[in-house]
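Can you keep this structure in mind? I'll have questions shortly.
The other protein chains are all here in position, but one chain of the complex has been omitted.
Chain nomenclature is as follows: A and B, assigned in order of appearance, with residue numbering initiated at 1 for each chain independently.
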Amino acid sequence: MTATAWWGAIAGVGLAIIVGAYLVAVADRAIASVVAGEPMRSSILAGPARSVALGLVQSRTTTERPDGAAWALAPALYLGLAAAALAVVPLSETLLAADIENGLVLFGAAQALAVIPVFLNGWSPNSILPLIGAFRFIAQALSYEMPNLLALLSVSVPASSLSIHDIVASQHGLWNVVRLPLGLPLFLFAAASLAFWGPMNLPDGADLAGGTQAETSGLHLVAWRAGRAAMLVAAAAMGAAAFLGGWLGPGLPGWAWMVVKTLVLLVLLVGSRHVAARVRAERYVVISWAVLIPLALLNVMIAAVVAL
Amino acid sequence: MIETPLAVDVAFWFFGVASVVTAWLVFRTDSMVRASFYLLASFVNVGVVLLLMRAEYLSLILILMMAGEMAIMAVFMVMFMMNPAGLNPMNMVHQHRASVAGGVATFVALGAVGVFARFPDRPARPTGVTFALGQELLGESMLVFESAGAALLATMIAAIALASSRGRYGQADDGSDAPAFDPDRPFGDAPPRPVASKHEEQAGKEGADDMHDMRNMDHERMA
Partner (left out) sequence: MTARASAGWLTAVAARAEAPVFLARGIGTADADARLRASPRLRVLDSPRAAAVLVVAGCVPTELAEPLARVHDQMAHPRATVWWSGAGDSAPPVGWSHATIVGPRDDIEAAVVAAYRDVITGARCSEQTLLPDVDPAPWRGVGPYGHGGTGMTGGIPYGRPMAGRGDDRRDGLTLDVVLARIGPFFAHLPEGLVLEVTFAGDVVHDLTVKTPPVAGVDGLGARLPDDAVTATMAPDRAVPVAAIELARARQHLRWLARLLHLYGLDALARLVATKALSVPREPQELTALTRRLERCWALGWATRGVGVIDGVSAALWGGPVARAAGIPRDARANSPVYATLGFQPIVHANGDNCDRWRQRLAEAVQAIELAARAGTAVTEPGETIEPAAPPPPADFGDQLAALLIGTEWGDAVATIASLDPDVNAAGYLSKGATV
């Protein structure tokens, strides 16, 4: 890879993260307006920018003897992992930020590492409610990680490859969402859990007064919210590539198909926040282990049959 | 010698040194959570070094596995033995002589491997490394190995199901207690929950010190 290509890839991923995160915030407000039966206000488009400006104006607060370095690191690390996860998803047949042979494994590794910044964000402030949020997320992560990885693995079986490019190419003619019908729902469940969004928001729930973000303000809070939005974008892009045939589609150019499919999944994920109540931690864990893991294993077996 | 671009050389030394420094910090820090995350940082740095060596799959799998493991380690340590947020300083180093001896012996052994082993001098092929690695490790036994993996997973889930209170003392989310050891009561009919005494929190300094001694014993036992 030449230096130009490197800088192009970094700029492309950065731009996708910023635009995507802003779109998440806009979609969130728009869906909230629809659900609340309110007219669409101009604040739907401009509101996120104003909130970011407020974050820049507002000071950071501190707690009694926090681990300052780990606390400051948490949102940056979470954003970085979202960017790394997004980098391996191809926008079109030729447009790909990080062309590596094991893109699927890198995506999985970035998702697995995402547990660390969430835990750090809750642990570092040395405060009880964020700490409980951090605990909850570990329990949540242990529960969703297995269905998530198995769902991702299932798409690599028919493609006989761990490269996302090959996985998209293998869906020529029949998308994985049809071929492996259990895969996409499992993956979306894990995606919402990974960004602890909507019904899966156990670590930052209202019952913990904001959970891991209860003690944060200003730029830290903006970065944390942006990280969650970016993680949703990365997951939606991956879902579009792995299950909805990525750039494949008639008429439109490949990148346009990819953008459309990503947006569809993004609206599904963002909208879940306004129609579904937060699940109970106990139910979440039981469902993950007792229902979703067997389903994910079944999904892998279907994939094996398909591959034969 | 293998010809590598300067950037790769610089990155190799950077991440190599970083992995050693973070590994050293594991023993210099005063909190279990920090120690386990320094250990994770060290592993991630090793992972990047593996990536530079074109062992893409090995490096990513190392990072993937270690992330989950260190998170579990940290959470268990905080749950079982630390308080407010595990931020109270504590001494992380003990059994100095045995540790030093073990460390020196391991270093000599690994160093000997590094010095005396014969390493190949051809660079790996740019593609198909993962496939080759699978062939090398498992060969024709891949199917057997994968079936064993699925069986192990099922066993683990079954073990957790058996070990959890569900089915023994009722649903876990009822906040259930163990049944009273009383033949007159039907099995599984939990006794009324005792109203907790507050003596633990109200125990002053002396009580807290006793608690520490007890906990120190536990630390020793675990170590």
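Before moving on, here are some points about what is shown:
The rule we apply is simple: a contact is a pair of C-beta atoms (placed from the backbone, for glycine too) under 8 Å apart; a residue touches a chain by one contact, two chains touch by 3 or more.
Please read all numbers here as calculations on a predicted model, not as lab measurements.
Interface note for the absent chain: among A:A3, A:A277 or A:L308, the touching residue is A:A277. Screening A:F119, A:F135, A:F189 or A:W289 for touch with the missing chain picks out A:F135.
From the set A:L208, A:A223 or A:L269, the residue in touch with the chain omitted from the display is A:L208, counting the whole complex.
Subunit A residues in contact with the hidden partner, per the touch definition given at the top, are 31-33, 35-38, 41, 43, 46-47, 49-51, 53-54, 56-61, 64-65, 128, 131-132, 135-136, 139, 198-199, 201-202, 205-210, 213-218, 221, 273-283.
Definition applied: only the chains that are shown with their structure count from here on.
Of all residues in subunit A, those touching subunit B in their complex are 65-67, 70, 100-102, 105-106, 108-109, 112-113, 115-116, 119-120, 123-128, 130-131, 135, 138, 141-142, 145-146, 162, 280, 282-283, 289-290, 293, 297. Within the complex formed with subunit A, the residues of subunit B that make contact are 31, 33-34, 37, 40, 44, 56-57, 60-61, 63-65, 67-68, 70-72, 74-75, 78-79, 84-87, 127, 129-130, 150, 153, 157, 160-161, 172-173.
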